[in-house]
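As structure tokens, the structure follows; a few thoughts come after it.
All protein chains of the complex are present and in place, except for one that has been dropped.
Chain nomenclature is as follows: A, B, C, D and E, assigned in order of appearance, with residue numbering initiated at 1 for each chain independently.
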Amino acid sequence: MTKDYVERAKQIDLNNRAMFQAAPETMGGFRKVVESVGSDGALDAKTKEIMALAISVAMRCEGCVVYHARAAFQKGASREEVAEALAVAVEMGGGPAAVYGGEALAAFDQFADA
Amino acid sequence: MTKDYVERAKQIDLNNRAMFQAAPETMGGFRKVVESVGSDGALDAKTKEIMALAISVAMRCEGCVVYHARAAFQKGASREEVAEALAVAVEMGGGPAAVYGGEALAAFDQFADA
Amino acid sequence: MTKDYVERAKQIDLNNRAMFQAAPETMGGFRKVVESVGSDGALDAKTKEIMALAISVAMRCEGCVVYHARAAFQKGASREEVAEALAVAVEMGGGPAAVYGGEALAAFDQFADA
Amino acid sequence: MTKDYVERAKQIDLNNRAMFQAAPETMGGFRKVVESVGSDGALDAKTKEIMALAISVAMRCEGCVVYHARAAFQKGASREEVAEALAVAVEMGGGPAAVYGGEALAAFDQFADA
Amino acid sequence: MTKDYVERAKQIDLNNRAMFQAAPETMGGFRKVVESVGSDGALDAKTKEIMALAISVAMRCEGCVVYHARAAFQKGASREEVAEALAVAVEMGGGPAAVYGGEALAAFDQFADA
Partner (left out) sequence: MTKDYVERAKQIDLNNRAMFQAAPETMGGFRKVVESVGSDGALDAKTKEIMALAISVAMRCEGCVVYHARAAFQKGASREEVAEALAVAVEMGGGPAAVYGGEALAAFDQFADA
């Protein structure tokens, strides 16, 4: 009964597309936010993606955990880097972050194996 | 593997009933809160229901998103109105609100098609 | 020892300006999000501003409560409409929303008297 | 520059009164919720008040921390009981709960000294 | 289509184990936090476990709700005690706490029947 994170990420992609069609101006502005974060700067894009994953875990956002676990993998984050970011999330979020961190790790492993 | 929001809403109804039986005084008081919000006033009931949906999205409450998507549909909210409320939620909640907003839209569409 | 909400709102404006200068691309994208929500559509701008205030209360964001209480007043929201939106926030946030709702009402009253 | 928690609690009382006047039906229902929790049952009222304080800390609600620190003191909670409840909050909320827990302890001490 | 909470709790156990292996020092420190809360003190261990469940509900942490519903049952909490703690969570979390509280009750009942 393991969760299929690859499938879950695809559902989120579909939902995102529907959101863009339903609220194009708002989501267009938000896309600019996402793009600005996705480019290298004083911090490189990979580090910022790992940071987004840690925030997702600390905020207990299940869909975001899946989405940013995939993105972190795609940007070349190592499992060790992800684990350290999850440790920061546990510092900032206690037990709930441990639960969502475990989810993040399981998702990352699935994307790495896919 | 699409989520069955109609079924999910029924589960919440059953859980709510169990909560009322287990904690009748507290839930009785809470019912009065819900009823007061559900009636027309300076804001009409439909607008307040859409507002509850936007709050559900911004707070990342999965069950609430399903519950209030159904209620918004039942009170006559249009898809356009829901989309605009989700835009407010994205303003106030960023990426996580986009994820839960996508869920809200998918749920609303299922209730509209049911 | 009453809190000076007018002054607090000005501090937020100054901080916002500093944020725009420090992260112009991200904040530029976010400004588009804000502008899209600030215009009339299927829901009018005033209703969406009241909605943003209710979300601020439910999320327990002190600064946002002050900021959106001012904006709601400036967009012509009545005290009755604000009170009804705060009732929705209490439905969705319980005691903490009652506390931040009280703050929102006090702030709204100060902006109305200023 | 120590914070005056006794004064802060009085402000919350005033804000609460204004909320009740502005939204009497909703706040009347919510009062029933509060009263039901405030009476002895399978858990005694003091334990439930300490629980509300721990939740306030874990949720990072500054005003609630002050309000429920006072209520816990008034219901006879000892400093040791409060400290143990704050430990549960730290388990569930990590660093932020340690910060708000410190605030809760400082508030409790002021109410005990008042 | 009822949710299998016993299975869900096992998944969390597996994820926790993976977290401990991936971040042993952080999770080792966190284990000490958990152990300190799990022992009797000014408040007994059962009461603190029920408190952790109420916090899980108020914070809307789905996995934590399942995890602490199991732990509360294992530490001998009665259904009445759980229900009263959920009432406190509803006081502090409104509608979303009612939704997650219903989940907590359903999970508790499954663990009691297992």
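The rule is simple: contacts are C-beta pairs under 8 Å (C-beta built on N, C-alpha and C of every residue); 3 or more make two chains touch, one makes a residue touch a chain.
Since we're looking at a predicted model, the values are computed, not measured.
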### Query
If you put the missing chain back into the full complex, which of the shown chains would it touch?
A, B, C, D, E
### Message
Using the touch definition from the top, which of D:F30, D:Y67 or D:Y100 touches the missing chain?
### Response
D:Y100
### Message
Considering the whole complex, not just the chains shown, which residues of chain E touch the missing one?
### Response
23, 25-26, 28-37
### Task
Over the whole complex, note the residues of chain D touching the chain we left out.
1-3, 60, 62, 79, 83-84, 86-87, 90-91, 94-96, 98-103, 105-106
### Task
For the chain that got dropped from the picture, name the residues of chain A it touches.
33-34, 36-37, 41-43, 47-48, 50-52, 54-56, 58-59, 64, 78, 80-81, 83-85, 87-93
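By definition in this document, only the chains that are shown with their structure count from here on.
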### Summary
Under the touch definition above, the chains in contact with both chain C and chain E are A, B, D
#### Entry: Of A-B and B-D, pair with higher C-beta contact tally
A-B
### Task
Just give me the whole-number Å value for how far the CA centre of chain A lies from that of chain E.
25
### Query
If you average the CA atoms of chain B and of chain C, how far apart do the two points sit, in angstrom?
22
### Query
For chain D, which residues are shared contacts with two or more other chains?
23, 25-26, 30, 33-34, 36-37, 52, 56, 59, 64, 90-93
